[in-house]
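In this view, the complex is presented without one of its protein chains, the others remaining in place.
Moving on, here comes subunit A:
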Amino acid sequence: MKRSLLILAVIAIAAILLGLALDPRSYGVRVLCLILMAAALGQAWNIVGGLANQISLGHAAFFGIGAYTSTVLQVQFELTPWIGMPIGAVLAAVAAGAIALPTMRLKGPYFALATLAFGEICRIGAQAMSGVTGGPQGLSVPFYGDSLAMMQFRQPGAYVPLFAALFFLVSAVFAVMSHGRLGYMLRAVRENEEAAEVTGIDTVRIKLTGAIISAACTALVGGLFAQFTFFIDPDTVFSTTEISIRAALIAIVGGVGLLWGPIVGALFVVLVEEFLNSTLSDALPGISPFLFGVALVVIVIARPEGLVSFRHLVTDRFGKKGKEA
């Protein structure tokens, strides 16, 4: 586990250095931020989707709660996101607990559908509560200029360390969980719930804990997303396709349940998406979601371990021994 944390730290620092090397206003820096954000989002999803193997399609609920909480607190009370984002994480954790209690006995597609519906309820709720959220018109983050205290900057380059830190935080949470007691217990519950229960695991408490941690991490990503884009609306931050499915896609394409899965998945999804948008958006608009759908089907059928399972192609070439299990 120490080795995993070390590699994660190296990746995060390398991303920060790359951010410094690039022009802070450039397109490249923006893509770098999007990759780090996608990796953090996928990793947060991976806690529930990978370790507990509960395929949630409602993580936009927590992303949106995180984004709206810190933004609303800024608009109404001028509260800094440094405090607003953790509050958003707590609210998302509460929401996750509330939805986990009735849904945790559901399996497979039923769990997916229930969480999907929950995400939609949150989106519609945010549209309806226009007094607080601004409704469908959305909400702008109040502009203070470059201000570390208010976590906002004119240039995307300044966000790279923030996204890198968040990426490291969420990935470290996943690494510690998956190598620790909690991770093993989640895996045991995933493999055989009744056996886990008679082995002494409080399965309800374990599933609840996993759901809450995953939701809190997702909310932090949502909060930083709002700071990065300066504008949020219900259709964006509570989006089923852009957030919920994307979080699952990133983890599954990369390698579900694996620490390196969402990282590889984020690189793949963001880079392919940006490339297609810049080259083919005139001729074939909307081609990237189509391709991701195809990629998802192919990977689930042909390579359930995800793109990470191709790592031996790289390690063999350099004559190194494959990573030990």
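As a working rule, a residue touches a chain if its C-beta (ideal position, glycine included) is under 8 Å from a C-beta of that chain, and two chains touch if they have at least 3 such contacts; residues count from 1.
Everything below uses one rule, namely that contacts and distances are computed from a predicted model.
> Given that one chain of this complex has been left out, which of "Amino acid/amide ABC transporter ATP-binding protein 2 (HAAT family)", "Aspartyl/glutamyl-tRNA(Asn/Gln) amidotransferase subunit C", "Spore coat protein CotJC" or "Fe-S cluster assembly ATPase SufC" is its protein name according to UniProt?
According to UniProt, the chain not displayed is called "Amino acid/amide ABC transporter ATP-binding protein 2 (HAAT family)".
> Any idea which of A:78, A:146 or A:202 touches the chain not displayed?
Checking each option in A:78, A:146 or A:202, the one touching the absent chain turns out to be A:202.
> Just name the one of A:26, A:147 or A:192 that touches the chain not displayed here.
Residue touching the absent chain, from the options given: A:192.
> Just the residue numbers, please: which parts of subunit A touch the chain that's not shown?
Spelled out for subunit A, the touching residues are 181, 184-185, 187-188, 191-192, 194-203, 325.
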